Structures are given as structure tokens and as C-alpha cells.
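What follows is a set of notes on a single structure, which appears directly below.
Then we have chain A:
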Amino acid sequence: MSSKLCIGGIVEPGSTVINKTGSWRTFKPIYHHEKCIKCGICELSCPESCIIKTEDGYYEIDYDYCKGCGICSNECPRETIEMVLEEK
Partner candidate 1 sequence: MNKTTELFAPGHRGCAGCCDALAAKFMLKAVGENCIVVTPTGCLEVFSTPFPESAWNVPWIHSLFENTAAVASGIEAALKALGRKNDTKIMAIGGDGATIDIGIRGLSGAFERGHDFTYVCVDNEAYMNTGVQRSGGTPFAATTTTTPAGKASFGNLRPKKNMPQIMLAHGSPYVATTSIAYPKDMMRKVKKATEITGPTYVHVHAPCTTGWGFDGSKTIELGRLAVQTALWPMMEIENGDITGVHKIRNKRPVEEYLKAQKRFKHLFSIPDGAEIIKKIQELADWNADQYDL
Partner candidate 2 sequence: MKEIRIHGRGGQGSVTAAELLAVAAFEDGKYSQAFPSFGVERRGAPVVAFTRIDDKPIRIRSQVYEPDYVVVQDATLIDVIDVAGGIKKDGLIIINTETDTEKLKNISAKVMAVDATKIAMDVIGRPIVNTVLLGAFAGATGEIRLESIKKAVGERFSGKIGEKNVAAVDAAYKAMEAHA
């Protein structure tokens, strides 16, 4: 953020990225890529937009933002994503 307040409170776009919501997480999604059919449902279903397609067509999680909601795991048709209690 800029040090001075902008008149009228105008804010720069996409600037929530400085807020790493990964710290909110209790359960952590872990991919088991051997079962993955690369359907992309996990990516689409993520409310944090923090599931990213990798070069090999699989998906990975940007844990900086993942809140651990588990929608990806719940929606995955092949049970590829395991939710594990996170040790911090």
C-alpha cells in the first residue's frame, strides 16, 4: 500500500494479494496426482482462485492463499485431494 491515502479512498486493483489468507487454514489439501484425470473441477471450484494449473496439466495449490475450505476435495470426482490436519 502507498503511504499516503488517496483522495476519495481509491484503491489499486487486485491488491488483496498482499493478504496471505493461507494462515486461516486448519486442514490442508494435498494432491495425489496418480488418480487425477486433469478435469480442472478443483481449479474452477476454488473460491480463493488459488489452484493453479501446472505445465504438465496437473494442478497445484498456492498455499499462500488456500483457506482450507475443502471444496476442491469435496468436488473432485476421483478423490484426488486429501484434506489433512495441518501441523503448524
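Please note the rule applied: contacts are C-beta pairs under 8 Å (C-beta built on N, C-alpha and C of every residue); 3 or more make two chains touch, one makes a residue touch a chain; residues count from 1.
Selection rule, in plain terms: all candidates are chains of the complex that A comes from, given by their letters.
These numbers were taken from a predicted model, which means no experiment stands behind them.
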item	value
Single touching candidate for chain A, where 1 or 2 all sit in one complex	1
Interface residues, chain A side, partner candidate 1 - complex	1-2, 5-6, 9, 11-21, 24-25, 44-45, 47-50, 52, 62, 64-65, 67-71, 73-75, 83
